[in-house]
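In this view, the complex is presented without one of its protein chains, the others remaining in place.
In order of appearance the chains are A, B and C, and numbering begins at 1 in each one.
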Amino acid sequence: MAAKKVAGVLGATGSVGQRFILLLADHPDFELRVLGASPRSAGKKYIDAANWKQTDLMPKSAENIIVSDCSSANFKDCDIVFSGLDAEYAGPIEKEFVEAGIAVISNAKNYRREEDVPLVVPIVNPEHLDIIQQKLDTAKEAGKQRPGFIICISNCSTAGLVAPLKPLVDSFGPIDTLTTTTLQAISGAGFSPGVSGIDVLDNIIPYIGGEEDKMEWETKKILGSVSTDKSHVELLTPEEIKVSAQCNRVAVSDGHTECIALKFKNRPAPSVEQVKQCLRDYVCDAYKMKCHSAPEQTIHVLEQSDRPQPRLDRNRDRGYGVSVGRIREDPVLDFKMVVLSHNTIIGAAGSGVLIAEILLARNMI
Amino acid sequence: MAAKKVAGVLGATGSVGQRFILLLADHPDFELRVLGASPRSAGKKYIDAANWKQTDLMPKSAENIIVSDCSSANFKDCDIVFSGLDAEYAGPIEKEFVEAGIAVISNAKNYRREEDVPLVVPIVNPEHLDIIQQKLDTAKEAGKQRPGFIICISNCSTAGLVAPLKPLVDSFGPIDTLTTTTLQAISGAGFSPGVSGIDVLDNIIPYIGGEEDKMEWETKKILGSVSTDKSHVELLTPEEIKVSAQCNRVAVSDGHTECIALKFKNRPAPSVEQVKQCLRDYVCDAYKMKCHSAPEQTIHVLEQSDRPQPRLDRNRDRGYGVSVGRIREDPVLDFKMVVLSHNTIIGAAGSGVLIAEILLARNMI
Amino acid sequence: MAAKKVAGVLGATGSVGQRFILLLADHPDFELRVLGASPRSAGKKYIDAANWKQTDLMPKSAENIIVSDCSSANFKDCDIVFSGLDAEYAGPIEKEFVEAGIAVISNAKNYRREEDVPLVVPIVNPEHLDIIQQKLDTAKEAGKQRPGFIICISNCSTAGLVAPLKPLVDSFGPIDTLTTTTLQAISGAGFSPGVSGIDVLDNIIPYIGGEEDKMEWETKKILGSVSTDKSHVELLTPEEIKVSAQCNRVAVSDGHTECIALKFKNRPAPSVEQVKQCLRDYVCDAYKMKCHSAPEQTIHVLEQSDRPQPRLDRNRDRGYGVSVGRIREDPVLDFKMVVLSHNTIIGAAGSGVLIAEILLARNMI
Partner (left out) sequence: MAAKKVAGVLGATGSVGQRFILLLADHPDFELRVLGASPRSAGKKYIDAANWKQTDLMPKSAENIIVSDCSSANFKDCDIVFSGLDAEYAGPIEKEFVEAGIAVISNAKNYRREEDVPLVVPIVNPEHLDIIQQKLDTAKEAGKQRPGFIICISNCSTAGLVAPLKPLVDSFGPIDTLTTTTLQAISGAGFSPGVSGIDVLDNIIPYIGGEEDKMEWETKKILGSVSTDKSHVELLTPEEIKVSAQCNRVAVSDGHTECIALKFKNRPAPSVEQVKQCLRDYVCDAYKMKCHSAPEQTIHVLEQSDRPQPRLDRNRDRGYGVSVGRIREDPVLDFKMVVLSHNTIIGAAGSGVLIAEILLARNMI
């Protein structure tokens, strides 16, 4: 049995950081050793620095780790660093880490739009990691030191949206038009302060800053393909796919619900039953690679008329599975359906950990 | 000053019935005299029969009315009867009332699809009442007794949807495509038992039985036109307008939020600013007729990025005004926007009362 | 008809300040002229400075007032100033106002424990204002300029607690023991950020910093009496009354529910029916003085087994009335009951306005 890889977490006291810590505790492949946070927390034991707000207890193994500040020197022994930093801070810190030769998987939005940075939903487009492989190979061939790199986790609501699209595109060809209206959980907004109680009690906030643009843009990158020279991702063009998102914040703790509709380019479109079967049959590469966290069933197709529901269905396959229900014909496009994904697992920290497992399976870390 | 018209309420102990009673208390045009409910309640004082669950106290004037059973004989002195009956019971009861020569405004779905029954959102298509006018005129000319009739209130979520469409169609021509994803309040489902608490706490129910079909169909009737002979409503055809609805139940007490998108038939489409101005300028006929409950501002166009919100905006113009926000271009259709309407006022009992006020203004009762 | 008194509001952009503004709009006795806020807001129109989050629209009359900073010079024409300042800022600002001769009614906690500052729940202990009267008279007799003064509004949960106690003590003598467990609304915590959504969704926070101590202490002051020389309030001693509070934050927007129990000193204790009758019969002095906002029915005694409920009962008498239900014998003390009060009306801004109306009725401003 191979020694575990050494892992670090940036932004360890925040909401995403706490989730990384939970997912890495007792992980068969990784050993969490370094926790980075703001200077205010640095120097304290993690148990004293963090305002722990998870339903699972803080792992014993994390309690006594002394929090570091976020400079790469403190993480130089890490094989992989997971960043849960806020976008406000992530930019220069993550850049410094990459320059220091560190492998970073980031939940922040800062580098998602760099053309040579893979934007990865691990149950959807792990092949975009070929760009990193190419960098590593090039450096190796040139006799250079192993370079640092960054891989971005997608926006939480984008992850749920693209999950069912991947197998559909593989089976039935490109999507011409895609619309989604989201009902997003509040955990995605963190908790200091996150979404105000008075804003979600008996209420809907029909707006999440920047979210619609992220969804419309990121979908084009995730469904795009790696360039022939493996140097960058080629986005789908606005001509290739039209995407429209409307985003709402609702009084749900975890689990983003999306009412989506889509139209294929090819005619005739598949049947409802073909769409369902295609989704049911999908096995993501990460599962084939036997990654520890990969979902056994990537897409759960639900037949009950009133499902998926966030409280009941968000934890399928420990939050790594995506649930799709109400698949039916649409009077405007071809199909409409409801997609539910766990925003802090497949939509954030969980994706980060599964990406790391893929890197490991591919010997990239 | 004219004597008040005598009003009755069917289904008086239910959720919709209670709202009718509140809206008719101290009404300048109507005097509530008869309350009909199930045999279980009949014979009791209303205060003893009803499980009153409104935020306003039961009107003193209603407390001591002895509840009748729902036969037309008890309502023969009524100039107008408002029906809040459940669909399960409404069919034969309302039919019996009409046959007995009574004017009925019903919130039930049973007769909405009859071609000679107007389906009216009073701030949108009061001209559909011409069908009733024609019936009354015909009977009068023939020297027959004044006939009974039924007018249907639209489905609650349809009311909010069509409100902004009316002025847009008037100004910019027909709509080619219309999509809506709703986030609907629980008050619409009544309260015995209505929506279960465990179903909406930290949850979304992505399904409301029959609702999507109602929205798609009723829109075509409400935006349709009265036939030349005023005998029936001519629905928009599926070729004239494509409509798709996705309906969700959320943890909101009152106020349906809808994320809609639409495309006009005519090119070029208007600008965002033209759309806003058109909505702001709209004055509904009921207001022009000086109906008591008509909204001063029919459509409230909100400029803040995160509005409308149900808790904050549902009570504009006492629930008779509709709020529209986030009007912006859509990458798929022409525009997307968020519409908020008060489901128990403009979406149910309130519409019923305003329809009656229009009937009165037109001397139809 | 007398000219309206000129009013100002400190902390005008905050949650309490917004409520003051709503209550003062169209007030028959006061004209709102000056709005004070932080330097960040000063110089802007109120409509541009405030993040308005009320269910009623911002009063037209407030929209274009230019926000001032919080120095007394800007408020020198005010007959009365209402302070909704956070405790963090209220101390020196309110002090400076009083020294400048201004009459201040404050919602902040800073001066509540000063023995010569009345802590007033206007439906309970307006007679504590005698201390201010004495100050005014003394200055007048001495030929001095009219002095500034401060009157404190009680803590929101204390207001609801003491409301039914006042008539009970008046009728049945002193209370020996009092316990309360509160279920408090989130609006009391303001909204920037206030209570976090994730903290109240599917959750209870069984702690509100400082609240239990405030309730236990303030009760002793409000139920205490003015000293013979009218110089200060004499608190009830721990020997005179034992008070214990347990405070919880719950997912309610407005309205504090309290499960209270109490024991009288005198034996035999009154009967349940006597307690109910005493509460029903209570008419607060402010109502007798014909103050504009005073509740017609101070205490609403509810007989239904499952009332009061915050959503249904918080708006009795526009939030100035207090609802009491489930009055029954207690196996431990004499009685237990449920008390509901509107935390932002009788528990905060509304009390401030009613205190000002009492001052006016007494010719003290």
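The criterion applied here is as follows: a residue touches a chain if its C-beta (ideal position, glycine included) is under 8 Å from a C-beta of that chain, and two chains touch if they have at least 3 such contacts.
Note that the coordinates shown come from a computational prediction; the quantities given were computed from them, not determined experimentally.
Engineer: From the listed residues B:S187, B:S293 or B:S341, report the one that touches the chain absent from this view.
Structural biologist: The missing chain is touched by B:S187.
Engineer: Who touches the missing chain here, C:E99, C:D170, C:D202 or C:E296?
Structural biologist: With C:E99, C:D170, C:D202 or C:E296 as choices, the missing chain is touched by C:D202.
Engineer: One chain isn't shown here. Among B:A90, B:A108 or B:A251, which residue touches it?
Structural biologist: The one listed residue touching the chain not shown is B:A251.
Engineer: Please identify, in ascending order, the residues of chain A that touch the omitted chain?
Structural biologist: These residues touch the chain not displayed: 53-55, 57, 201-202, 253, 311-312, 315-316.
Engineer: Pick out the residues on chain B that sit against the missing chain.
Structural biologist: Answer for chain B: residues 53, 186-187, 191-202, 251-253 touch the chain left out.
Engineer: What chain C residues would touch the chain not displayed?
Structural biologist: Here the touching residues of chain C are 177, 179, 181, 183, 199, 201-207, 209, 216, 238, 242-244, 246, 248, 250-253, 257, 259, 261, 305-312, 325-326, 330-333, 336, 338.
The rule is short, and it goes like this: only the chains that are shown with their structure count from here on.
Engineer: Select the chain whose centre, defined as the mean of its C-alpha atoms, is least distant from the mean of all protein C-alpha atoms.
Structural biologist: If one averages C-alpha positions chain by chain, the most central is B.
Engineer: Of the other chains, whose C-alpha centre is the longest way from the centre of chain A?
Structural biologist: Between chain A and the rest, the longest centre separation is with C.
Engineer: What is the distance in Å between the mean C-alpha positions of chain A and chain B?
Structural biologist: Centre-to-centre distance between chain A and chain B: 43 Å.
Engineer: Whole-Å distance, chain A centre to chain C centre, using C-alpha means?
Structural biologist: The separation of the two C-alpha centroids amounts to 49 Å.
Engineer: Indicate the residues of chain A shared as contacts by at least two other chains.
Structural biologist: 199, 201-202, 251-253
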